[in-house]
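Have a look at the structure below, then the notes.
Then we have chain A:
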Amino acid sequence: MLTLQRVSRNFGGLAALNAVDMIIPKGQVIGLIGPNGAGKTTLLNCISGLDHPTSGTITLNNKPIHRRGAHRITALGMARTYQNIRLFNEMTALQNILVAQHQQGHSTLLHSLTQWPGHWAEEKWMRQRAMTLLDQLGLQQVQHVLASNLSYGDQRRLEIARALAADPQLILLDEPTAGMNAIETEQVGQQILAMRERGITVLVVEHDMALIAQVCDAVYVLNFGQILAYGTPPEVKQNPEVIEAYLGKET
Partner candidate 1 sequence: MWGLLDSLLQPILDLATQLLEPLLERLATVGLSEPVVQFMLMNAILGVSIYLTLNCGMFSLANAGFMAIGAYVGAILTTQHGATLGEALLYGMLVAGIIAIPVGLPVLRLRNIYLAIATIGFGEIVRLIILHFDTLAVEFRDSKIFGPIARPILKLMVEDVDARRLEITLGARGITRIPVYTETAHLVVFLLVLSYFLYRLHHSRMGRAMAAIRQDERVAASQGINVVYYKNVAFVMGAMLAGAAGVFNALATRTIEPKAYGFDKAVDILAYAVLGGLGNWLGPILGGLTLTAIPELLRELREYSGVVTGVILLLIIVYLPGGLTSLMIPSFWRNGGRYEFAKRVTTAGVVLVGLVNVLPYQIDNGRILGYEFWGLIIGNMVIVGLLLWVRYTRQRQNGGHFSLPLMGVGITGVVLFIALALVGKIDHLAVGYYVHLIGMALVGLGGWISYPAEER
Partner candidate 2 sequence: MNKFLKVLVSCWLIAVVMLPLSALAQDGGEDAPQIGFWDECANPENLEGEISVGAVFSQVGIAAPYGATQLNGAKLAEQQINESGYLGAATFVLADEDGGSERETAIAAMTKLVDETGVVAVIGPTLSSQAFAADPVAAEQGIPVMGVSNTANGITSMSEADDVNQFIFRNSLPEADVIPNTIAVSVAVLGIQKVAIIYGDDDDFTYSGYTVFVDSLDENGVEILSEDTFQKGETDFSVALTNIIAEEPDAIVVSALINDAVQIVIQSRQLGYNGPIIGGNGFNSPALMVDAGDASEGVLVGAAWNIVSQAPLNVSFVEAYTEAYGAAPDQFAAQAYTGTWLMATAIRCADSTSSDLIRDELASIEGFDSPLGPFSFDVDRNPVHIPVVQIVDGGKFEVFTDAYADYFAE
């Protein structure tokens, strides 16, 4: 579904990504791990269109996307969450979801001004859909709370809900469990599995190896902007190069 070929990204003279090749098959949950500063977030940014690779190609469903703007990539069915939560803080939880359904709606300002019947139907439909999503993630209680006033866990969940609201085929999760306790992490794991059941492809960046082992079909390991290893979670865990990369980092 998503293919990266020799993707590189240079910042000034510094290569954050160096000829990365990746294939993410449809319907699978793929993990992406690596030590801090390995270039994971840069990679996600390149895929989601917030950044563009210096060279190389990225295709989504055989369409090249590495030069497209973020909103056009989203239109092709991709959504993402952020490592450091980036919700719309001045909006309520519900409004955050409504914004994310932008691509699903069609009403223009003119519709809204003239109180076009279709506009009302669409608003109602969007609200219903948003409520369902909030329900699924256990956020219905806080739908009218400003995003900035939500608890940390709720904010993380709202980010996932917002990503799902765009009705994606591919979802990129950037450390969805960062800062969560074991129970919350477990819940996130369940949600990822639920996504897979609904046929959504997931690329998840994680540090929590337990979660990776629980949900991922395969794992890419990134180090210094290069793919170090690929395989199922158990395979990767035993890969000596991976162990060295992590241990080397730790000592």
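The candidates were selected such that all candidates are chains of the complex that A comes from, given by their letters.
Going forward, contacts are C-beta pairs under 8 Å (C-beta built on N, C-alpha and C of every residue); 3 or more make two chains touch, one makes a residue touch a chain; residues count from 1.
Bear in mind the structure is a predicted one, so any value in this text is a computation, not a measurement.
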Open item on the list: Please state which of the candidates 1 or 2 is in contact with chain A in this complex.
Closed with: 1
Task: Residue ranges of chain A touching candidate 1 (in the complex, touch as defined) - done: 48-50, 69-75, 79-80, 82, 86, 88-91, 95, 98-100, 102-103, 105, 107-109, 111-113, 119, 122, 146, 162, 166
